[in-house]
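One protein chain is absent from this view; the other protein chains keep their places.
Up next, subunit A:
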Amino acid sequence: MSLADTATLRTRVEETGLLWGLVGLVALLSLLPIGRLVVEGLAPGGQLSTTALGKVLASPATWTATANSLVTAVAGTLLAVLIGGTVALLATLTDIRARNAFTFCFVLPLMIAPQVTALAWLQLFGPSSTLLKLVGMAPPLGSRNPLYSREGIILLLGLQYAPLIFLTLRAGLRALPKELIEAGLAAGASPLTVLRTVVLPLMTPPLVAGIALCFVSCLGNFGIPAFLGIPGNFLALPTLIYQRLAGLGPGVLSEVAILSLLIGIIAMAGILLQDFMMRRRDFRITTTSSAARPFELGRWRTPVEIALWTFAILVLALPFLGLLSTSLIPAFGVPLNLATATFANYAYVLFEHAASKRAFVNSFLMSAGAATAIVLICVPLGYFIVWKKSRALRLLNLAAELPYAMPGVVLAIAAILLFLRPIPVLNVTLYNTVWIIVFAYLARFLVLGLRPVISGYLQIDRTLEEAAQIAGAGLPRRLVTVIFPLVAPAAVAGALLVFLTAFNELTVSALLWSSGAETLGVVVFSFEQGGDSTYASALAAITVLVTVGLMLSTTLFAQRLPQGVLPWRD
């Protein structure tokens, strides 16, 4: 073989090696866990049997939890559509001021962990509310916190996921060509008529997509039903699984596998329904032009702005004031004033409590590790998906979405099944270590990092890579010297999304944690379950500060980002 042939061969080996390595990795992270779960549901312990299936399906608890899950998810979604839809229309189509600041505040609840939101709202209401006591409006002692109920869960799910509807609808509204609105106005229709007859019908696709996403998120949410439902024994599917798993006994794994498959099936049904609805009509928009000029609200502008900001303060500031005030009192029930206020709770969770100290390190390292690994996977993965148009990887792109579309408990149970026993050949046990959580983070959040990287690639002129290729650079060198620097802003945005989501999550780690491998979410949860609301509040307040701080830091490099990759940036 000549020198040139050897070089060509090496290039081919490098490229195909990288491609198949990525294919294997994505399959390992996405297809394997779901596949393992299905196997367990059909053949518990490796033997085809319907005993577990029959037992689960015959249990009344299963169907109560399913009904509870469905009711809260559907009602929560409806509430989210109502709130998120209205706000999206007002904030995108009209000429309100300070849009960026408002978007940031409105989207913030989405970035804050559901269990923290739940905790904050719990601290706001109820007889021991430090804040209500401060203003003398606390309900009488002994009365029940009104949030410990089905309605409480629905309210918080709706508020938590209204930003999802807001985001998808706003993206759709932005893509709406202004001619379509102007043609309606020119035909003599009033702005409200145009809204009803042109804008809303064309917004069906993003709205339906948002609804599906919101439904799946509500269904899979663990933090809110755990904090609000478990005390009142109102169980949804994720909390039922959690309780079953806590009372670990023989055969329980097969039962929770079947329960999590049940959630998976309901989630899939929601997504398929979305697909079906989209096929029935043509929503394609033909022109592409700049975004519509906002409708002038005129004398209504100030009242609308006041209404929007009041709402933002009600759902954002008040609960967190509740959280903050509880975190500053020495013991639950003590009123907050200058004499009682203390930072002792913060000192305790930061410096004294062993599990809490570990949780900071664990959550930080696991989130940062997952974010870094996901960027390192996503940059070459995006390259093959977008530029090489590799068919195998486009299928895997869909596969990568799977663990995120599935509720978190489903993935957690799948990870337990995969790693309960030592990995064959290697003989390493991941169960009861941090690594099982890291695996679950990688699988679940891969798609969060992948989406911004893909939009980053779509923005780059490919000739930049081709020029490097012509200069003689092979793929590994091109990736390092040319491609990575060019997609870096989008990749950093993706890494940040992964970090924040993992840093705040509870759903996955609630089922996978072990002593020594606690996460912040788990510690907040166990403080609250043990009645230590003050510690829980202090810890939660810290995570909120870290989250908001990181979100604000993105303004530093926002100019270099493709539009829409960071949800909280307008």
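What we mean here is this: a contact is a pair of C-beta atoms (placed from the backbone, for glycine too) under 8 Å apart; a residue touches a chain by one contact, two chains touch by 3 or more; residues count from 1.
Note that contacts and distances are computed from a predicted model.
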(request) Look at the options "Hydrogenase maturation factor", "Iron(III) transport system ATP-binding protein", "Repeat protein (TIGR03806 family)" or "NADH-quinone oxidoreductase subunit C/D" and return the one that UniProt uses as the protein name of the missing chain. (result) "Iron(III) transport system ATP-binding protein"
(message) Among A:P330, A:P485 or A:G516, exactly one should touch the missing chain; which is it?
(response) A:P485
(request) Considering the whole complex rather than only what is displayed, give the residues of subunit A touching the chain that is not shown. (result) 4, 7-8, 11-12, 461, 463-464, 466-474, 477, 481-482, 485-486
